[in-house]
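For this view, one protein chain was removed and the others were kept in their places.
The letters A and B name the chains in turn, as written, and every chain counts its residues from 1.
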Amino acid sequence: MLTNNLKNIIEAIIFTSDSPISVDKIHSILSAEGFEKREIVQILKELKEEYFLRQGGFTLEEVAGGYQFRTRPEYAGWIRKLKSSRVNPLSPAALETLAIVAYQQPITKMEIDRFRGVDSGGVIRGLMERRLVKIVGRKEIPGRPILYGTTKRFLEMFNLKDLSELPTVKELQDLEGYEGKRK
Amino acid sequence: MLTNNLKNIIEAIIFTSDSPISVDKIHSILSAEGFEKREIVQILKELKEEYFLRQGGFTLEEVAGGYQFRTRPEYAGWIRKLKSSRVNPLSPAALETLAIVAYQQPITKMEIDRFRGVDSGGVIRGLMERRLVKIVGRKEIPGRPILYGTTKRFLEMFNLKDLSELPTVKELQDLEGYEGKRK
Partner (left out) sequence: MTMQYEVKLPVFEGPLDLLLYLIKKNELDIYHIPIAEITDQYLRYVEFMRTLNLDLAGEYLVLAATLLHIKSRLLLPRSEDEEDDTEDPRAELVEQLVTYQAFREAAKALDRRPQLEREVFTRGSGDVRVDEGQKSVGEWEEIGLFELIDAFQRVLKRMKPQQILEIEGEQLSLVQIISELKEKIQRAGRLMFQELFEDQKSRKRIIYTFLAVLEMVRRKMISIYQLSPLSSIYLFYEGDGIDVNE
């Protein structure tokens, strides 16, 4: 194995590791190749120097007893913009509630709670904030509870032309796999 | 702001993003600075070239309509040593079904079953759980069956810029060499 190759391997390992990685860890991964620790230390020094001289968007840093690539502090502002623009994926609870509203609409909060077996107030609020669920009226029973339904945005998000495009409960069961079906 | 600075900012943004980031997204993050899209496209091209020429542990790749840093395939063995959780590989049945969906989309379950000669319900569900396949609509024939297609995650997973990067069925048949056998 060429030294340049070793450098690349170490670079790739640091790049993929989700926390700072120590010289010992790197050494143990490469142990089968019989490299000595001081060779690895030498290459880490070179890599660090290389990234420093390159003056790019990120550098190789020694942190918490290990090595990690980190963006340069001067770009923090832009990265915050990236993070804040990120859409959070729907939680399993939110998806479940959304499915109940989609199939059972118009539906009251109490009915949703009964389906899920837990209080869904927070989840419904979250779905309304994301404009996936809206108030569609009131149920004409004592107390006149609010009725919820899905929005146009919900259809857009799931690529549906209209609600009739939702898979039916029967169709979902058909996907249960032939293992279950045959027994 | 200097151009070199812009390059670094873009590099830092791509570096931090946890999924492939599109030109539009980068553009919107930098919108306050009044950069034009073609400037960003130009810089992305330069960065990609730079990483390619550097021949390091990772490169800048175009996948699923965006840009992402990815390790070079030749170092996979070392990186796998670093990873604790094994990825559940796709079974041959899943790959086969995925290929059918990729080439024939939008496609119904019944059509998939016919191509494969077996019921594919369980496999389709598995692919949907892995977010490689999704519902894209309904076919306007009696019964309005569900239509399936591949997702953006599918492109990410197989390092594809877009679907046109897949070899054509004709190319695959030539590979197999049975075209000549046709009477």
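Quick notes on this structure:
Following the convention adopted for this analysis, contacts are C-beta pairs under 8 Å (C-beta built on N, C-alpha and C of every residue); 3 or more make two chains touch, one makes a residue touch a chain.
What you are looking at is a predicted structure, and each value in this text was computed from that prediction instead of being measured.
Note on the undisplayed chain: of the listed residues A:I9, A:I29 or A:I79, the one touching it is A:I29. With the whole complex as reference, residues 12, 15-19, 21, 25, 28-29, 32, 69, 177-180, 182 of subunit A touch the missing chain. Subunit B meets the missing chain through residues 15, 18, 61, 68-73, 76-77, 79-93, 95-96, 98-100, 102-103, 115-119, 122-123, 156-160, 166-167, 169, 172-173, 175-176, 178, 181-183.
Simple rule for what comes next: only the chains that are shown with their structure count from here on.
A straight line joining the Cα centres of subunit A and subunit B is 17 Å long. Of all residues in subunit A, only 4, 7-13, 15-17, 21, 29-30, 55-58, 69, 71-72, 75, 78-79, 81-83, 85, 158-161, 164-165, 167, 171, 174-181 touch subunit B in the complex they form.
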